[in-house]
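Every protein chain of the complex appears in place save one, which is left out.
Coming up: chain A.
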Amino acid sequence: MKNPLIELNNISFQYYGQEHKALNDVSLTINKGEWVALIGHNGSGKSTLAKTINGLISPESGEIKVNGELLTEENIWDIRKMVGMVFQNPDNQFVGSTVEDDVAFGLENQGIPRDEMIVRVNNALERVRMSDFKIKEPARLSGGQKQRVAIAGVIALAPDVIILDEATSMLDPQGRQDVIETIRALKEETNLTVISITHDIDEAAYANRVLVMKQGEIIHEGTPEEIFSHGEALIGMGLDIPFPEKLKASLRKKGIDVPNEYLTREGMVEWLWTYGLRK
(Lines give C-alpha, C1' and ligand atoms only; values in the text may rest on other atoms or scores of the structure.)
Protein backbone atom coordinates (compact mmCIF):
# COMPACT_ATOMS: atom_id res chain seq x y z
CA MET A 1 0.00 0.00 0.00
CA LYS A 2 1.33 3.40 -0.95
CA ASN A 3 1.33 5.90 1.84
CA PRO A 4 2.78 9.20 0.64
CA LEU A 5 4.56 11.03 3.44
CA ILE A 6 6.37 13.66 1.45
CA GLU A 7 5.09 15.13 -1.78
CA LEU A 8 6.98 17.69 -3.77
CA ASN A 9 5.10 19.21 -6.70
CA ASN A 10 6.96 21.16 -9.38
CA ILE A 11 9.55 22.68 -7.08
CA SER A 12 11.91 25.28 -8.54
CA PHE A 13 14.63 27.20 -6.79
CA GLN A 14 17.51 29.40 -7.82
CA TYR A 15 20.26 30.66 -5.55
CA TYR A 16 20.87 34.39 -5.67
CA GLY A 17 23.49 35.26 -8.22
CA GLN A 18 23.60 31.78 -9.76
CA GLU A 19 23.05 31.26 -13.45
CA HIS A 20 21.33 27.90 -13.32
CA LYS A 21 18.39 26.81 -11.29
CA ALA A 22 19.40 24.60 -8.34
CA LEU A 23 16.06 22.85 -8.66
CA ASN A 24 14.17 22.79 -11.90
CA ASP A 25 10.54 21.70 -11.70
CA VAL A 26 11.15 18.71 -9.46
CA SER A 27 8.25 16.48 -8.48
CA LEU A 28 8.70 13.61 -6.10
CA THR A 29 6.73 11.41 -3.75
CA ILE A 30 8.26 9.54 -0.85
CA ASN A 31 6.23 6.91 0.95
CA LYS A 32 6.18 6.09 4.61
CA GLY A 33 8.88 3.65 5.67
CA GLU A 34 10.82 4.04 2.46
CA TRP A 35 14.60 4.48 2.22
CA VAL A 36 15.39 6.80 -0.65
CA ALA A 37 18.92 7.60 -1.76
CA LEU A 38 19.58 10.81 -3.66
CA ILE A 39 22.72 10.71 -5.73
CA GLY A 40 24.31 13.05 -8.20
CA HIS A 41 27.32 15.28 -8.71
CA ASN A 42 28.18 18.20 -6.50
CA GLY A 43 25.92 21.07 -7.45
CA SER A 44 23.20 18.82 -8.83
CA GLY A 45 20.69 20.13 -6.29
CA LYS A 46 20.53 17.22 -3.85
CA SER A 47 21.12 19.23 -0.68
CA THR A 48 18.86 22.03 -1.88
CA LEU A 49 16.10 19.49 -2.42
CA ALA A 50 16.57 18.08 1.07
CA LYS A 51 16.49 21.53 2.63
CA THR A 52 13.19 22.39 0.96
CA ILE A 53 11.52 19.45 2.72
CA ASN A 54 11.78 20.98 6.19
CA GLY A 55 11.56 24.56 5.05
CA LEU A 56 15.19 25.57 5.49
CA ILE A 57 14.89 26.77 1.91
CA SER A 58 11.61 28.00 0.52
CA PRO A 59 11.18 27.29 -3.17
CA GLU A 60 10.24 29.96 -5.68
CA SER A 61 7.43 27.91 -7.09
CA GLY A 62 5.76 24.60 -6.40
CA GLU A 63 4.37 23.13 -3.22
CA ILE A 64 5.60 20.80 -0.50
CA LYS A 65 3.36 18.51 1.48
CA VAL A 66 4.57 16.62 4.53
CA ASN A 67 2.13 14.09 5.95
CA GLY A 68 -0.64 15.62 3.84
CA GLU A 69 -0.04 19.12 5.20
CA LEU A 70 1.04 21.93 2.95
CA LEU A 71 4.25 23.56 4.20
CA THR A 72 3.56 27.19 5.10
CA GLU A 73 5.02 29.90 7.33
CA GLU A 74 2.63 28.91 10.12
CA ASN A 75 3.29 25.20 10.35
CA ILE A 76 6.98 25.24 9.46
CA TRP A 77 8.02 24.45 13.04
CA ASP A 78 5.55 21.57 13.29
CA ILE A 79 6.92 20.15 10.07
CA ARG A 80 10.48 20.48 11.34
CA LYS A 81 9.41 18.28 14.26
CA MET A 82 8.48 15.59 11.74
CA VAL A 83 11.63 15.92 9.68
CA GLY A 84 15.00 15.42 11.37
CA MET A 85 18.18 16.26 9.56
CA VAL A 86 21.79 15.16 9.97
CA PHE A 87 24.35 17.28 8.15
CA GLN A 88 27.73 16.68 6.64
CA ASN A 89 30.22 18.25 9.02
CA PRO A 90 30.14 16.54 12.42
CA ASP A 91 31.75 19.54 14.13
CA ASN A 92 29.51 22.26 12.82
CA GLN A 93 26.23 20.74 13.97
CA PHE A 94 27.32 19.94 17.50
CA VAL A 95 25.55 22.67 19.46
CA GLY A 96 25.83 21.37 23.01
CA SER A 97 29.00 21.46 25.04
CA THR A 98 28.79 17.79 25.93
CA VAL A 99 27.18 14.75 24.31
CA GLU A 100 24.10 14.77 26.53
CA ASP A 101 23.62 18.52 26.14
CA ASP A 102 23.72 18.18 22.40
CA VAL A 103 21.13 15.42 22.35
CA ALA A 104 18.94 17.48 24.69
CA PHE A 105 19.22 20.63 22.56
CA GLY A 106 16.31 19.78 20.24
CA LEU A 107 14.17 18.66 23.18
CA GLU A 108 14.88 21.92 25.03
CA ASN A 109 13.73 23.84 21.97
CA GLN A 110 10.41 22.04 22.08
CA GLY A 111 9.92 22.84 25.75
CA ILE A 112 9.80 19.23 26.87
CA PRO A 113 9.85 18.85 30.70
CA ARG A 114 13.20 17.90 32.18
CA ASP A 115 12.18 14.49 33.57
CA GLU A 116 11.01 13.32 30.19
CA MET A 117 14.07 14.85 28.57
CA ILE A 118 16.40 12.73 30.70
CA VAL A 119 14.58 9.55 29.70
CA ARG A 120 14.61 10.44 26.02
CA VAL A 121 18.26 11.52 26.01
CA ASN A 122 19.29 8.26 27.64
CA ASN A 123 17.20 6.17 25.24
CA ALA A 124 18.54 7.97 22.20
CA LEU A 125 22.14 7.54 23.35
CA GLU A 126 21.47 3.87 24.05
CA ARG A 127 20.18 3.45 20.51
CA VAL A 128 23.33 4.82 18.91
CA ARG A 129 25.57 3.03 21.48
CA MET A 130 27.01 6.27 22.88
CA SER A 131 25.81 5.99 26.50
CA ASP A 132 29.37 5.66 27.80
CA PHE A 133 30.27 9.00 26.27
CA LYS A 134 27.44 10.96 27.85
CA ILE A 135 29.51 13.60 29.60
CA LYS A 136 32.30 13.78 27.02
CA GLU A 137 33.02 16.95 25.11
CA PRO A 138 32.92 17.02 21.30
CA ALA A 139 36.67 17.67 21.13
CA ARG A 140 37.25 14.21 22.58
CA LEU A 141 35.08 12.31 20.10
CA SER A 142 35.91 10.90 16.69
CA GLY A 143 34.02 12.05 13.61
CA GLY A 144 31.89 8.91 13.52
CA GLN A 145 31.01 9.27 17.19
CA LYS A 146 29.98 12.88 16.67
CA GLN A 147 27.75 11.85 13.78
CA ARG A 148 26.15 9.19 15.96
CA VAL A 149 25.48 11.85 18.59
CA ALA A 150 23.91 14.00 15.87
CA ILE A 151 21.67 11.05 14.97
CA ALA A 152 20.81 10.58 18.64
CA GLY A 153 19.86 14.26 18.78
CA VAL A 154 17.49 13.69 15.89
CA ILE A 155 15.95 10.43 17.11
CA ALA A 156 15.34 11.87 20.58
CA LEU A 157 12.85 14.11 18.78
CA ALA A 158 11.15 11.03 17.29
CA PRO A 159 10.72 12.39 13.75
CA ASP A 160 8.90 10.54 10.97
CA VAL A 161 11.63 11.26 8.47
CA ILE A 162 15.40 11.43 8.84
CA ILE A 163 17.34 13.20 6.13
CA LEU A 164 21.03 12.34 5.98
CA ASP A 165 22.65 15.18 4.06
CA GLU A 166 25.96 13.53 3.17
CA ALA A 167 26.15 12.58 6.81
CA THR A 168 28.86 10.00 6.19
CA SER A 169 30.97 11.86 3.66
CA MET A 170 33.55 13.14 6.15
CA LEU A 171 33.97 9.84 7.99
CA ASP A 172 36.46 7.03 7.68
CA PRO A 173 35.16 3.67 6.38
CA GLN A 174 34.63 2.34 9.91
CA GLY A 175 32.73 5.41 11.08
CA ARG A 176 30.68 5.34 7.91
CA GLN A 177 29.73 1.72 8.40
CA ASP A 178 28.79 2.39 12.04
CA VAL A 179 26.53 5.28 11.12
CA ILE A 180 24.79 3.38 8.32
CA GLU A 181 24.26 0.34 10.54
CA THR A 182 22.80 2.56 13.27
CA ILE A 183 20.32 4.08 10.84
CA ARG A 184 19.44 0.69 9.38
CA ALA A 185 18.71 -0.83 12.80
CA LEU A 186 16.68 2.21 13.75
CA LYS A 187 14.66 2.04 10.57
CA GLU A 188 13.81 -1.60 11.19
CA GLU A 189 12.61 -0.86 14.72
CA THR A 190 10.53 2.22 14.08
CA ASN A 191 9.46 2.16 10.43
CA LEU A 192 11.33 5.37 9.87
CA THR A 193 11.48 7.05 6.50
CA VAL A 194 15.05 7.74 5.45
CA ILE A 195 16.25 10.11 2.75
CA SER A 196 19.98 9.83 2.30
CA ILE A 197 22.02 12.09 0.12
CA THR A 198 25.24 10.32 -0.61
CA HIS A 199 28.18 9.56 -2.82
CA ASP A 200 28.72 6.30 -0.98
CA ILE A 201 27.82 3.21 -2.90
CA ASP A 202 27.15 1.08 0.20
CA GLU A 203 24.78 3.65 1.58
CA ALA A 204 22.95 3.86 -1.72
CA ALA A 205 22.75 0.05 -1.79
CA TYR A 206 20.59 0.05 1.36
CA ALA A 207 17.93 2.18 -0.32
CA ASN A 208 14.63 0.92 -1.68
CA ARG A 209 14.81 3.53 -4.37
CA VAL A 210 17.64 5.55 -5.84
CA LEU A 211 17.10 8.93 -7.46
CA VAL A 212 19.79 10.38 -9.67
CA MET A 213 19.93 14.15 -9.95
CA LYS A 214 21.65 16.30 -12.51
CA GLN A 215 21.47 20.08 -12.85
CA GLY A 216 18.43 20.37 -10.63
CA GLU A 217 16.44 17.59 -12.23
CA ILE A 218 15.83 13.96 -11.45
CA ILE A 219 17.20 12.11 -14.45
CA HIS A 220 16.99 8.48 -13.33
CA GLU A 221 14.93 6.62 -10.82
CA GLY A 222 15.05 2.97 -9.88
CA THR A 223 16.02 0.28 -7.43
CA PRO A 224 19.72 0.14 -6.54
CA GLU A 225 20.08 -2.90 -8.82
CA GLU A 226 18.66 -1.03 -11.77
CA ILE A 227 20.84 2.00 -11.12
CA PHE A 228 24.00 0.01 -10.44
CA SER A 229 23.66 -1.87 -13.72
CA HIS A 230 24.62 1.36 -15.48
CA GLY A 231 28.21 0.34 -14.81
CA GLU A 232 30.76 2.92 -15.91
CA ALA A 233 28.08 5.59 -16.31
CA LEU A 234 27.72 5.63 -12.51
CA ILE A 235 30.81 7.78 -12.18
CA GLY A 236 29.06 10.38 -14.31
CA MET A 237 26.18 10.27 -11.85
CA GLY A 238 28.43 11.05 -8.89
CA LEU A 239 28.66 7.54 -7.46
CA ASP A 240 31.52 5.14 -7.28
CA ILE A 241 31.26 1.89 -9.19
CA PRO A 242 30.38 -1.08 -6.95
CA PHE A 243 33.12 -3.65 -6.64
CA PRO A 244 31.28 -6.41 -8.60
CA GLU A 245 30.81 -3.96 -11.47
CA LYS A 246 34.52 -3.12 -11.46
CA LEU A 247 35.30 -6.83 -11.56
CA LYS A 248 32.90 -7.32 -14.44
CA ALA A 249 34.52 -4.50 -16.38
CA SER A 250 37.97 -6.02 -15.92
CA LEU A 251 36.71 -9.47 -16.94
CA ARG A 252 35.02 -8.02 -20.00
CA LYS A 253 38.33 -6.50 -21.05
CA LYS A 254 39.89 -9.95 -20.84
CA GLY A 255 37.24 -11.15 -23.26
CA ILE A 256 35.11 -12.99 -20.75
CA ASP A 257 31.40 -12.76 -21.41
CA VAL A 258 29.80 -11.41 -18.23
CA PRO A 259 26.08 -10.89 -17.63
CA ASN A 260 24.79 -7.35 -18.12
CA GLU A 261 22.40 -7.15 -15.17
CA TYR A 262 23.66 -5.96 -11.77
CA LEU A 263 25.02 -8.65 -9.45
CA THR A 264 25.66 -8.23 -5.74
CA ARG A 265 28.88 -9.53 -4.23
CA GLU A 266 27.19 -12.86 -3.48
CA GLY A 267 25.60 -12.91 -6.93
CA MET A 268 28.97 -12.35 -8.52
CA VAL A 269 30.56 -15.15 -6.49
CA GLU A 270 27.67 -17.41 -7.51
CA TRP A 271 28.13 -16.54 -11.14
CA LEU A 272 31.91 -16.95 -11.02
CA TRP A 273 31.93 -20.40 -9.53
CA THR A 274 29.34 -21.66 -11.97
CA TYR A 275 31.08 -19.98 -14.92
CA GLY A 276 33.33 -22.92 -15.65
CA LEU A 277 30.43 -25.36 -15.48
CA ARG A 278 28.39 -23.44 -18.01
CA LYS A 279 31.02 -23.67 -20.72
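Going forward, a contact is a pair of C-beta atoms (placed from the backbone, for glycine too) under 8 Å apart; a residue touches a chain by one contact, two chains touch by 3 or more; residues count from 1.
In this section, contacts and distances are computed from a predicted model.
A single chain of the complex does not appear, and UniProt lists its protein name as "Energy-coupling factor transporter transmembrane protein EcfT", one of "Light-independent protochlorophyllide reductase subunit B", "Tyrosinase cofactor", "Energy-coupling factor transporter transmembrane protein EcfT" or "Sulfane dehydrogenase subunit SoxC".
Contact with the chain not shown here comes from a single listed residue; of A:N89, A:S169, A:T190 or A:Q215, that residue is A:N89. The chain that is not drawn here is touched, among residues A:G111, A:G255 or A:G276, by A:G111.
In the full complex, the hidden chain is touched by chain A at residues 51, 54, 56, 77, 80-81, 84-85, 87, 89, 91-98, 100-101, 104-114, 117-118, 121, 137-139, 153-154, 157.
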